[in-house]
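The complex appears here without one of its protein chains, the remainder shown in place.
This part shows subunit A:
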Amino acid sequence: MAVCIAVIAKENYPLYIRSTPTENELKFHYMVHTSLDVVDEKISAMGKALVDQRELYLGLLYPTEDYKVYGYVTNSKVKFVMVVDSSNTALRDNEIRSMFRKLHNSYTDVMCNPFYNPGDRIQSSPGGPYFLCPIQSRWALLPVSDPVQVGPTPVSDPVQVSPTPCVRSSPGPLITW
């Protein structure tokens, strides 16, 4: 179980960020933001390596006392950051990898949506943990946490990885214009 996942644009602004303990949201925002230091460093170190042999998964970015922060970078330099509770020993590298892969697939789905404008903030739909769909609003103006815009957020953990992959439907119907 991840406590926070974030999708960060190439220019390092957040496209999507969601944490489970909503009361301390700011802390996770800071944690994700500071982890970009390590992501940047890893990407610049990777730049020298061959492009096609590049590993997208960046591994553990840095450990804090209570959380572990993992990173992943797509070929278009969009970053995924996941914060995991340190005490959660069930999540090993392989699980983290597969979670990132699922997240990447969802992100690809969002990008395939012809109504999504790359660079706009992404809004998670109530349908499931990894269904991300674009919000219509302009990128800067709406806080992700604004419940009016988000719609009914699931009370259950929205970033929990379900062991069976969710039935993936077209993101089209989820858009609310």
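To be clear about the criterion, a residue touches a chain if its C-beta (ideal position, glycine included) is under 8 Å from a C-beta of that chain, and two chains touch if they have at least 3 such contacts; residues count from 1.
Operating definition for what follows: contacts and distances are computed from a predicted model.
Chemist: One chain of this complex is missing from the view, so tell me which of "Signal peptidase complex subunit 3", "SKP1-like protein 11 isoform X3", "Hemoglobin subunit beta" or "Trafficking protein particle complex subunit 11" is its UniProt name.
Modeler: "Trafficking protein particle complex subunit 11"
Chemist: Touch as defined at the start, partner being the missing chain; which of A:36, A:96 or A:110 qualifies?
Modeler: A:36
Chemist: Applying the definition given at the start, please give the residues of subunit A touching the unseen chain.
Modeler: These residues touch the chain not displayed: 11-14, 17, 25-26, 29-30, 33-34, 36-38, 41, 61-62, 64-65, 115, 117-120, 138-141, 143-146.
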